[in-house]
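Here the complex is missing a single protein chain, while all its other protein chains stay put.
== chain A ==
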Amino acid sequence: MKIGLFIPCYIDAFYPEAGIATLELLEKLGQDVEYPLDQTCCGQPMGNSGCNSDAAAAEALFVRNFARFDKIVMPSGSCTHHVRDNFDAIPQTDEVRHVRENTFELVEFLHDILKVEAFPWAEFNHTVGLHNSCGTLRALRTASMSELGEKPFSKPMDLLKKVKGIRFVTPKRPDECCGFGGTFSVTEEAISARMGVDKVRDHHDAGAEYIVSADSSCMMHQQGCAERAGVPIRFIHIAQILNGAAQ
């Protein structure tokens, strides 16, 4: 199985350590991974803004980069959601369908495809609050949603529980959106920032030292809010913990 690694633009530019951890983790798990150098973006910002036709060039490039892989893995729920569910600015050829059907968010790839049993190298002696992005929670369904009253499950939690030393706390409103929302964070900046502050306070009040998430975009926003509001809490991508971050 040849894996193509997609690193979203904001991880590439702001959180390279999350990208490196994703790659190293997949390599530790014995996977054959390659990062095509000509990648840029999945097209999500344009799609979410309603400017879907403007996503065509990014989507076409994405397919050009990744069509030759068996599976495409990315450390981002919202990008995976875009590719899987909204990637329609370009004609839906067999190649495009192949790419869309074989794109996975990292957690679901580890949990559902590789079915990883253990991360013997991983130890994290901290108390963490898990932030499920709305993309992973309600679009990719990697955890149960509080609105539906379904039987509780959580793929990211299943993975994190295999890490030595880690402790968990649950905020009061675990499924509440943190307010990032892509361009929403700019067009509705006041509400967005308020949601972000409420979110980081909720985790902090629950006793979390770290917020851990499969989505760096949410954390980029939350970190900005926490730093401005003076909420002492740190942020880490789930790939970094599973890869054995010692912080």
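Following the convention adopted for this analysis, a contact is a pair of C-beta atoms (placed from the backbone, for glycine too) under 8 Å apart; a residue touches a chain by one contact, two chains touch by 3 or more; residues count from 1.
Here, contacts and distances are computed from a predicted model.
In the listed set "Allophanate hydrolase", "GntR family transcriptional regulator", "Lactate utilization protein" or "ABC transporter permease", the entry agreeing with the UniProt name of the missing subunit chain is "Lactate utilization protein". Of the listed positions A:46, A:110, A:143 or A:163, the one in contact with the omitted chain in the full complex is A:46.
Checked against the full complex, the candidates A:30, A:149 or A:165 give a single residue touching the omitted chain, namely A:149.
Residue A:175 is the one among A:123, A:158 or A:175 that touches the chain missing from this view. When the omitted chain is restored, the residue from A:83, A:134 or A:238 that touches it is A:134. Although one chain is not drawn, its touching partners on chain A can still be listed: residues 7, 9-16, 19-20, 23, 34-41, 43, 45-46, 48-58, 60-61, 63-65, 67, 86, 93, 95, 134, 138-139, 145-149, 173, 175-177, 179-197, 220-221, 223-225, 227-228.
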